[in-house]
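With one protein chain removed, the remaining protein chains of the complex are shown where they sit.
Going by the order they are written in, the chains are A and B; count residues from 1 in each one.
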Amino acid sequence: MAEGSARIMKRLVPMWIAIIAGFVMLLSAFFPMTESWGETVGDVFNVVAAIAFVLGAGSLAKVNLAKISRRDQGWGYAAITLICFAITLVVGLGKFGVPQSTQFPLLGWSGEKDADGSIFGWIYEYALVPITSTMFALLAFYVASAAFRAFRAKNLEAILLLSTAFIVLLGRTFAGVVLTGWLPDWASGLRLENLSVYIMQVFNTAGNRAIIIGIALGVTATSLRILLGVDRSWMGSGD
Amino acid sequence: MISSALILCVISLDSSGASNFGLANTSINVAGNKVDLRGNIPLNELGQEISAPPAAISIIAEDVAWDAGGVIKVSWQPAAGTTSATKWIVERSEVLAAGQGAGQGLGQGAGQGAGQGPWTFVAEVPIAETNAVASKLSPDASFFFRVTAFSPNGSSAVTTTKSAATGYWNFFIGAKLPLFCAILLVSACVIYFILAARRGRPMKVRRIAALEAITDAVGRATEMGRSILFVPGIQDMDNIQTVAGLTVLGNVSRTAAEYDAAIEVPTSRSLVMEAAREAVQASYLAAGRADAYNADAIRYITDEQFGFVAYVSGRMVREKPAACFYMGCFFAESLILAETGNSIGAIQIAGTAESSQLPFFVAACDYTLIGEEFMAASAYLSGEPDQIGSLKGQDVAKAIAAIIIIIGVVLATGAAIAPQGAMPAALEWLKGVLGS
Partner (left out) sequence: MSKFITILEGLDRRWIFLAMAISVAGPILYIGITGKTLPETPTPAARAVYKEIEALSPGTPVLISFDFDPASGGELTPMATSLVHQCAARGLRMVFIALWPLGPQLIDETIKRVILADYPNLKEGIDYVNVGFQSGNEAVMKVMLTDFALAFPITKNGVAVGDVVALKGIQRASDFPLLVEVCAGYPGAKEWIQYVISSSGGKIKMVTGCTGVQTPGLYPYYPVQLNGLLGAIKGAAEYESLVNSSLAPKDSTAAIPAKYLEAQRRMGPQLGAHLLMIALIILGNIAFFAQRKSKVRATS
């Protein structure tokens, strides 16, 4: 009995929620009478995701606190994580340093949390922005090491790939203009900058369209499997 | 008197009866506009009176068919000849139930009559356009419409519809019919082959190396005594790639449970953390290793993209997992993850439908599931005839799409070569059918 009710709650109920919500979203795109139902489903998802954030934050706190209490290797970083989390939460919710809004100057806490002069804005400007920009900049280094390691002319396809890479790399910079800018107008199509545009607009577009169509059909088939209840592995294996 | 006597006054009357003062009888008003000596009739540069713009000759309002209701298209015919007007203002007035008062709008006086609401603004369109769309109206409510031409110096008389129009609610949005038919066609293909597979028809799927390598990768992690890292993308559960990633996670975690390998799943969304925990727990239960399940191994890190990848990269460098799986929706962090995994010597299997990130995974990972291969992963791994049948249906739909593309290319090429022939008409027909 207990097993049966557990199976219903853990398997059947989630499956039917997914099926009903999925079909409502699909139909709301075509049948006006169901449009508000689709919006409701979207709102429900947003609310559930917001509530789940509390669970996520709780998990973050629990894992890091456990690390600190066990004095695991690197527990200091866990402490820094929790301190930064708490500070940002407090200054954001408390709107420390936020000036009054010009729209409502007499109301306390009426300004934006990230307004000029706010501590939250300071954290954004001088902590978050430099760190995220730095992480993004790492890509340049990793692209170089990946190019050195992986781009080998092993076969014909690889040679074509490398040739295309050279044309686009040069064509997207001033080097392309220097190398082929002397070509006469009747041969301007062979200039590297024009060649790279041609490659992007013709070959790349064709390849991308094929991949996009394949992905779209794959998404449709996967969604159908989930909507029809055929594929239940997203809930975990076993039936 | 002397000054006025010195003024030469030449008056002529034109056919419309308007005065035509000579330039000498003009002055400049406060606004800087040229006016006659009386100071109140605006004049053009030649000293001629600027008359009010002509009103529209007729106006009709019709319901837009096959829409979600509450949309009425208003069109009007402007008067012939040139005009000084620069814009049209369109207004509407709702037909009210009996007993409600007359309306007004734009200071132009009372509305059409009792039983009408006030005139309210609908749209302002340039003078060259002669139609506007009123939307977000109450479905099944009736409205009168009127249009007025405005110039810098005045406005025309209003032109009002003779009868009220109603924006009827329709059952189906007609503009989306081609898309609806396409979905029905693809769904029919998929469902047909699912049913065929259930009836016992054999379905063959080509070998996908990346999915075959999952077992080897988990086995390698077990032999080396190191953990497995699984990253289900950085998007939320409303993204189909995340769902597809979780289906692969279920399979990977089941294999990990059977091999007694530790698996770690950092997530970028709280909802994904919960769903991943359910998937992994169910897999451990199915493998008979419920005791080995550790919920804290599946943890939420942060929604911030680069904060998440900073954690995962650091974790990889410190813990050195033997196998790394990247299955889901990734963006710029894909190369950082893949290169870091490469630097620690892990075997890496990736899968995503983000075409912009595929090159990075292909370059840096040992195996990559490209686009629809990733979507097919759950069907492939399960091996169930139902799911394999859906892959076959997907392939048939792709073949149909390819045939339509070929037909379109032939028609477009023919139309370019022979613009006078039947090809252009056929091409336009095909475009109309496809809704473009």
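The working rule: a residue touches a chain if its C-beta (ideal position, glycine included) is under 8 Å from a C-beta of that chain, and two chains touch if they have at least 3 such contacts.
Quick caveat: nothing in here was measured; it's all calculated off a predicted structure.
S.K.: Take the complete complex as the reference. Which residues in chain B touch the chain that isn't displayed?
M.R.: Contacting residues on chain B, toward the hidden partner: 68, 121, 123-124, 133, 135-136, 175, 235, 305-306, 329, 331-332, 343, 355-357.
S.K.: Using the touch rule from the top, list residues of chain A that touch the missing partner.
M.R.: Residue positions of chain A that touch the missing chain: 39, 42, 46, 101-104, 110, 112, 114, 121, 124, 128-129, 132-133, 135-137, 140-141, 143-145, 147-149, 151-154, 162, 165-166, 169-170, 172-175, 177, 193, 197, 200-201, 204-205, 208-209, 212.
Note that only the chains that are shown with their structure count from here on.
S.K.: Looking at the complex, which residues from chain A come into contact with chain B?
M.R.: 10, 26, 29-33, 35, 45, 48-49, 52-57, 59-60, 62-63, 66, 74, 128, 131-132, 135-136, 138-139, 142-143, 145-147, 149-151, 208, 211-215, 217-226, 228, 230-231, 233-238
S.K.: How about chain B: which of its residues touch chain A in the complex?
M.R.: 67-69, 169-173, 176, 179-180, 183, 186-187, 190-191, 194, 236-238, 240, 243-244, 246-247, 250-251, 254, 269-271, 273-275, 278-283, 285-286, 296, 299-302, 304-307, 309-310, 318, 332-333, 335-336, 338-339, 342, 353, 355, 358, 360, 363-364, 370-372, 374-376, 378-379, 381-382, 384, 386-387, 390-391, 393-394, 397-398, 401
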